[in-house]
Structures are given as structure tokens and as C-alpha cells.
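Contents: one structure, followed by commentary.
The complex appears here without one of its protein chains, the remainder shown in place.
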Amino acid sequence: MTDITSSSAAVLAGLILSKKASSVEITTAFLDRLEKLNPKTNSYLHFNRENSLAQAKRADQQLAEGKTVSPLHGVPIAVKDNLTTTDAPTTAGSKILEGWVPQYDATVVRKLREASMPILGKTNLDEFAMGSSTEFSAYGPSKNPWDLSRIPGGSGGGSSSAIAGHLAPLAIGSDTGGSIRFPAAMTGSVGAKPTYGAVSRYGLIALASSLDQIGPVTNSVLDAAMLQDVIGGHDPHDSTSLPNSLGSMVQSVKEADVKGLRVGVVKQLSSDGFQPGVKACFDDTIEKLAAAGAEIVEVDCPSFEYAVAAYYLILPAEASSNLAKFDSVRFGLRVTPDGNPTIENVMAATREQGFGPEVKRRIILGTYALSSGYYDAYYGSAQKVRTLIQQDLAKAFTQADVLLTPTAPTTAFKIGEKVNDPLAMYLNDIATIPANLAGIPGISVPNGLASEDGLPSGVQILAPAMQDGQMYRVASIVEKLYVDQWGASLIARVPDLEAL
Amino acid sequence: MAKEQLMSYEDAIERFEVVIGLEVHVELNTVSKMFCGCANNFGSEPNTNVCPTCLGLPGSLPAVNRKAVESSIAIGLALDCQIAPNGRFARKNYFYPDLAKNFQTSQFDEPIAFEGEISIELETGEVFMVPIERAHMEEDAGKLTHVGGATGRIQGAEYSLVDYNRAGVPLVEIVTKPIYGALDKAPELAATYVRAIRDIVKSMNVSDAKMERGNVRCDANVSLREKGAEKLGTRTETKNVNSLKSIENTVRYEIQRQAFILAAGGKIIQETRHWHEDRGHTSAGRPKSDADDYRYFPEPDLVPVQPSEEWIEEIRLTLTEKPSDRRKRLQDAWGFADLEFRDVLNSDLLDEIEATVAAGASPQSARKWWTGELARLANAQQLAVQDLPITPEQVASIQKLIDSGELTDRIARDVVAGVLAGEGEPAEVIESRGLKIVTDEGALIAAIDKALASQPDVMEKIRDGKLQAAGAVIGAVMQEMRGQADAARVRELILERAK
Partner (left out) sequence: MSEITPDLVRHLASLARILVTDQEVEQLAGELGIIVDSVATVTKAVSGDVTATSHPIPMANVYREDVILPSLSQLQALSSAPDSAEGRFKVNAILDED
């Protein structure tokens, strides 16, 4: 049923609520499609038809009893495999957690269940969310539905390829330096990172605790807003979660108005270092906004020059500590060397075999950044750069309501192209990292196909902390400008996966 | 483990200056753990008070127990510390199987309390001011059991078992500054200091303070330097010394051991040591190496602790009387001699005696019961006196009956035995066992006449002035009454009869 799988979540929700389609029908349609096509994209690491259908059935039963528990009641969703689920393995894309079935659900998973949204399965990611291509997943890379020889972005390439390939109408992922937004740009879909603390991290396998956020991966801005409304909110389990809800994002989307909008273009992220076709799409976005009545200003954020460096000190440092718990004792892989090994030997052998090369690199780098004698120069200094970035952004947001940048420096590169060049890989996140360092919300919205290669490009919209509504509002404006131009959203042009 | 050579204590003190430093870990008695809602219970089945957070499961997060923060501030105030207006938790990173996350959430350079002091009174009456560096919050680790080796210790063990019930229990670590000038009193000072800490946290009811249960643990640092030297000597740290006696012995031993080495021209290895109570010596553990790079950094999953002035004042108002002040007050009120009072303190029975006095017994009788008969009974059953199933109120009510003449000392012991055996309150035991002293004079006289009848010559002897002859009759009567008679009254009645 192509109709169903090409529909947005908002449309599907409408069908369910108006009883034109059941959750079982819709969930079945996606299951049929993903079972057939997942071998092509490797979007999902686990799925269980029976389990998903049982959830869909329960959703339908509630509706039959007159109970509607959420605006997305009955709409199925894919969950990134670094979020704990009690009814499916959670591997974080690593061998060290192969087959681990968690003893508890992540808070966001609990919220999805309480919203009666059947879970289709767990999606692929770079190991422990470290990467921007899924090439570091221990279970093989995911493939971009626009071109199966190319990466779908990472770390959340499983969710972005599932969304772009219509193997799910909705997905949730995590974003530490761009892991939701970068894949969205690579696949012509929508990906949002809420304000730090807007969504509970309880049950998210931690990468960098002060940078991680969970967010929606969808094919429309409205879908993302609806999903953030379901998953957001204070959680007593997460001491860093915001004390108060940010209000309804859907409500903000409805209030989209360009008049008087001040759009800031970040000097440091608008010229050099971007693929020409991507830059051209970005310039086009700015022109459209100006034509629609927005005021365009240039803002100067000099500290952005150090953002990637600071990030690649803070992240490995926090990750090296967060990943220490993977030691063969309470869960996960245990490798026992021959002879009479001590527990220290077992731990070291387990981590050697269980962690991939990128994870090891970052753990060792992080251990170095925190070690005595080096803390001040590395981790300590990086945390100071964060302050500078926040200061630059605070100043920029006095001059503009939102900031726009291209989401990514390039379009989707070929699988294998950057995998042996860590530094080149790190630069994929050059535009997305500042938002994580500062804790502000950011969203990527498709803004065309790059002329050189015909591959998707994305524009990133940044808003001040806790102004996620503002972010969704402007994103919705941008989306409409393009849908008006194209007559449909960009994703309508994605190749037919069944034919590939 | 070969016993090392020691210099005599006197010689060591003569030649060297002792510097000690004490780290005391206090386990708080909060209802739930430091960073999660699992029960803070002793003795539960293994791994039943655990959750994703204290088990260190992937994705779990900590949440700070407000009561633990409150108790930590209280401890800081009791030690005359300043309370930090802004502090954070920090991760102390190292790998060990009893550490669920392989880091301990603790505090590094921002402890909740710092710069305090406490006055410690030694046996001689000399008062010593011990400077406190800091008190900070942290979490306890799980419990490891080593299986397969000879003594249950690590060496030779085949494997180990881990129980995480204790992981995440709130701890407050109190660290002294280096303590100078204790001279030959260093061992006693160390033990007395730890006891003082224990008494404080017990009196504030922030900890059960049972050393034998590990509620209060001590790490003792000892270093020596030549008299007059400026530079501090290399110190050793003896970890987890868990009784007051052991603390004293450990410090004494280390002084002697280090003195011998230094006098022979050797060097002290900076290392962690362990005290063996059974063998009376310390032994070397792991040498302190760069493996101790804990890579501290602020805990990103928690936000700063910024106690308000109002909150601190509220806590300050709830602080109870200092244990040392309370002790003085009670000793004066009860009129106990120093030796008697020390006896009470050494047996840790101050609370019980205070409660018994409050329930109406005289201080001396309360003391005699608890440090005498009850201590004897407890010892025989290999229990701590405090764990006997009898309350201060019950002891006081028994004493009341002795005072009113309804029980003799001897019968009272039977009543105590009955209460301990679970037969109920003293009144119930007396009833069911029929232990009351017979006061009915008619019954006594009947018994006396009966006894006199079988010993006719006694009357003669008494009339002749040989009063001690009454003894035989008293004995017979007491036997007839099964001890439930006031022997003095019986004697009086016999003498009256004889007239």
C-alpha cells in the first residue's frame, strides 16, 4: 500500500483518528515494506513483526473503546538502537552489547508506549553514536535511499535511511554533534535536536552527557513538532532535564509568520569549506526568506573556529568515562582469554574485542584529555571555549531571531570515502557542533538537491535556548517556501527503493 | 607474610616526629541511596536493592538524595566547617568490579564542607584540636566476596562474587589536615578522634554508626620525620581499619615499623597497607603508582549543589548537643566517678543508661544492670549488650519493683531471664512464673512455724541470744517460699516469734 508508506505521520494520525485506517493496517504496511527492503538499506538492526502488531492491536482496541491517548495514537515509529527497550535488544551499534535486552525502558520509549505508538524496530547507528556515516557500526553501514552506494549520514543513519526510504513514518534518534541533523541533510529529511534538557536522557546510552539530546527524525516539520510534543518534558530520573515543559511545538508551527523575522547568517559558516552546490542551495534559502519579507543580517561568531576542536576534546573525555561501565561484569560481552586470567585481563580483552577502532580512538583520546597534567590544557580549555561560543551566540541572538547555516559541508559521500581519515570525518559536523556545545536547539530542513550530484542538501535553523517553538516556526516557513516551489516535499523525489 | 622488624615504641617516639592524617568514611542512614531510590538496607538478599542507576546499566542516570545533602551539611556544621555555597559532584575514574560504573561519583575540589576543627579529649584530660580539611559527599561501592582462596582474601581466590546492594549508599568522607604534635599520644588520638566522629554522627542520627557493620570506616595515614626536620616524611595509608582498638594498634605499629626502616637508612615506600587484627601487623598492598590517576572531572549528569543560607541555618538549628558536652552533663548529673563513667563509655552504654534513668531508675542501679548482669548475659550469648531483647524501660520497671520490695535482687534476675526469653513484659513474667515476693505475713508465719517445728532447738538458741541460729530457719523458709520472700522480713518475724 504505497499510499500509506508515503504519507506523513500527521496524515496517518488523521486516518487513524477518523477511522479510515487502523493502526494494524498502517503498522503492517510498514512492516511489509521494511522486511522487504531493509536488506538494501540496513536501516534496522532488530524488528519483530509479532511484537509490533501486538502493540498496534492494543492501540486499535483503545480506539474501539473510545480512548485516544495522544495526537499520534497508533502511528508506528522506529527507535535508534542506543535507546533502551525491554522488548528488543539494544546494542548501541556495538559488539560489546550484542544481544543485550535491557531491564528497563528509556523514558522516551515509555512515553511512546504511553502514547500508543507501536515500535517498528531498532535502527542502526555508528557504534555508540560515534561517527557521521554509520560506517562505524559493528553491524555494517546503512545505505542512503537516494544512492545505495552512499552514506545516509550518522550516527543516526539507520533512522534517516528508514525515514527517507519510507521504512517508517517517524523515528527518534540522538544528537551529540549533529547525529540527527547531518543524516537529515544527507537524506532530504527533517531532523531536530531540541534544547539540551528538553527531552529526558534516561535510557539513552550516554556518549557525551553534556552534549547528548534525543530528537525527532521525520519527513516533515509538522511531524517533528508532533513527535517532540510526545517525547518532551521534565523527568525526575534525569537531573539535567528542564524543570518545565517548553509548551507545544505543534502550536508554534501553526503560528508561522515571516513578517518581521530577523534571520542571521553566521559569517564563519557561510562561505569557505562548503560544496558549491550546497552553498548554492543555502543562498537560495536566504533569498527566498528575504523575498518573503524577512530581514537578513550577518552575525559574527569568531569562537566557532574552535568549536570542532573543543568538541573533540569534550566528547572523548566524557565518553571515555561513560564507556567504562562496559567491562564484562554485569551485562554485555565477556571475553575470557586462555590460561588463568584475572578480572583485569578479562576486562581488557573484552573491551579490545568489543569496541571498534573509532570508539577505541576516542576513549584513548578522552583518557588523555583528562589525565593529570593535561586536564587544563585540553578538557579544561575546551570547556572554556564553550563559554565563548555561548557568548557569541547570545550576542548573535540580540541581532537575529534565528540563525541559518548549511547543515553539512557536503552532500552524501561514498561509503568508504572518509572512513580512514578521522579528521575529515570530524569536519562533517562543523556546522552542527556549536548547537550541542551551547545547548541551543537546531533543526535541519531539506532545501534542494545540489547541482553537482543531484543529492539532497539541508539548511540548519538555530534558535536561542528554550525557544524550540521559534525554531519549528521558522523551519515550517522554510519548508513551505520550498513545498510551494516544488509542489511537493523533496522526499517525493527519492528513488523507488523497490526498483534499486 | 613475614612479620617486619620494629623499633621499640619509646625509641621511635624519642627519635622521630609523628604526623598522622585520618580519613573517616561515614555511611549515612538515609532511607534510600545517594543517587537512586533503592533501599539503603543492611542484610538484604544480594542484588535485591538495585536498579539501573546503582547497577550502572547503560543509559542510567543519577538523581541526588536531598536528605543525604542535608546530613552532609549537618556533619560539616557539627565539625565547625564552612559550608560551600556552590559545589559540584565529580567523577573519580578507576576500574574495579565493585564499582558499577567504573567511576565513583564523589566530590573533588568542591567539597560541601571545608576548614573545620574538633576538640578531642584524651585519657589524661589533655585536649587536642584536630583540624578538619574537608567533608565531602560520595557513594559507596558494592561488596566483593572472594571464593576459593584459603582465608576468603583476594590472594589465591578462584573467583569473586559481587553484590551491588551497597553500591550507591551515601557516604560522607571526613578528611583531617595533617595532625602534628601528638607525640606519643598519636595512636590514642587517632582512636579517640574516630570515636568522637562516630559519637557525633550517631547523636545526630545521620548514621547508625556501627563500626562493626562498616558504618564508620577509617583510613589511617602515618609518616615520620627526624625531629626538627622541615619536610614531611613519606606516608603510608592503612585502609579500612574498622575498630577503635585496631586504629590505635595500626598507628602504633606503623610508627614502630617506619622508625626501624628509617633508622636503618632505608626509605619508606608510599603505599596502601592493610591491618591484620589477628596477626597484629600491617602488610603492603598495592604501591601507589600512576595507576592512581583518577582523571577527576565535574559530573556532567548532575547540576551544582548551592545550599541557601536559609537551608543551612535550618539545619544548624536541628543540630543536637555536642557529644562531649552531653557526656559532661550526664556525668555531673549522675555523680559517677571518672572510672565508673569511663566504664560506661567504653561499653558504649550511655544511651541505654540515660533511657533507663529517664524511665525512673537511679543512675547507679541503671549502671549496675547494664554494665553488670546484662553485660554478663550478653557475653554468654555472644551478643552485644545493646542487642539483648530488653528495653531500658523494662529494666527500670524491674528496678522499681526491687526498690519497693516486691522483688529481691535474685528474683529480679529471673524476671530479666523471662523477658529475654520472650515471655513478655516484666509484670507478665512475674505473673506467669509466680515470682512475686510473698508479702502475706500469714503465709510467712505459717512457713516459719513449719520450719521451727522441724528444728525445735532453734527457738531455744535464739532465746539464749544466739541470733545467728535463725539462719537455718530463714534458709528453710526461703526454700519453702522458693526464694520469694524478703529474707530480712522473715528474720524479723522469726525473732518476734521467739519472744
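In this document, chain identifiers A and B correspond to the written order of the chains, with residue numbering beginning at 1 in each.
The rule is simple: a residue touches a chain if its C-beta (ideal position, glycine included) is under 8 Å from a C-beta of that chain, and two chains touch if they have at least 3 such contacts.
Here the structure is a predicted model, which is why all the values come from computation and not from measurement.
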Residue among B:Gly59, B:Gly76, B:Pro300 or B:Pro323 that touches the chain left out of view:
B:Pro300
Omitted-chain contact residue, chosen from A:Lys57, A:Arg262 or A:Arg361
A:Arg361
Selected from A:Asn48, A:Gln390 or A:Ser451 as touching the chain missing from the view:
A:Gln390
Residue among A:Asn51, A:Ser248 or A:Ser381 touching the omitted chain:
A:Ser381
List the residues of chain A that touch the chain left out of this view.
100-104, 195-197, 210-211, 236, 239-240, 242-243, 303, 305-306, 309-310, 312-313, 320, 324, 327-334, 336, 341-349, 351-352, 355, 360-361, 363-365, 367-368, 371, 377-378, 380-388, 390, 422-423, 436-440, 465-466
So that we can see where the missing chain sits, which residues of chain B does it touch?
30-32, 36-39, 45-52, 55, 57, 63-69, 86, 88, 95-97, 102, 144-146, 148, 154, 157-164, 239, 272, 274, 285-286, 290-291, 293, 295, 298, 300, 302-307
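The rule we apply is simple: only the chains that are shown with their structure count from here on.
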So, in the complex, the side of chain B touching chain A is made of residues 51-52, 55-64, 91, 93, 95, 97, 100-103, 160, 162, 293, 295-297, 300-303
State the interface residues of chain A toward chain B in the complex, per the touch definition above.
82-84, 90, 92, 97, 100, 102-104, 106, 201-206, 208-210, 236-240, 317-318, 320-321, 324-327, 329-331, 343-344, 347, 367, 370-372, 375, 379
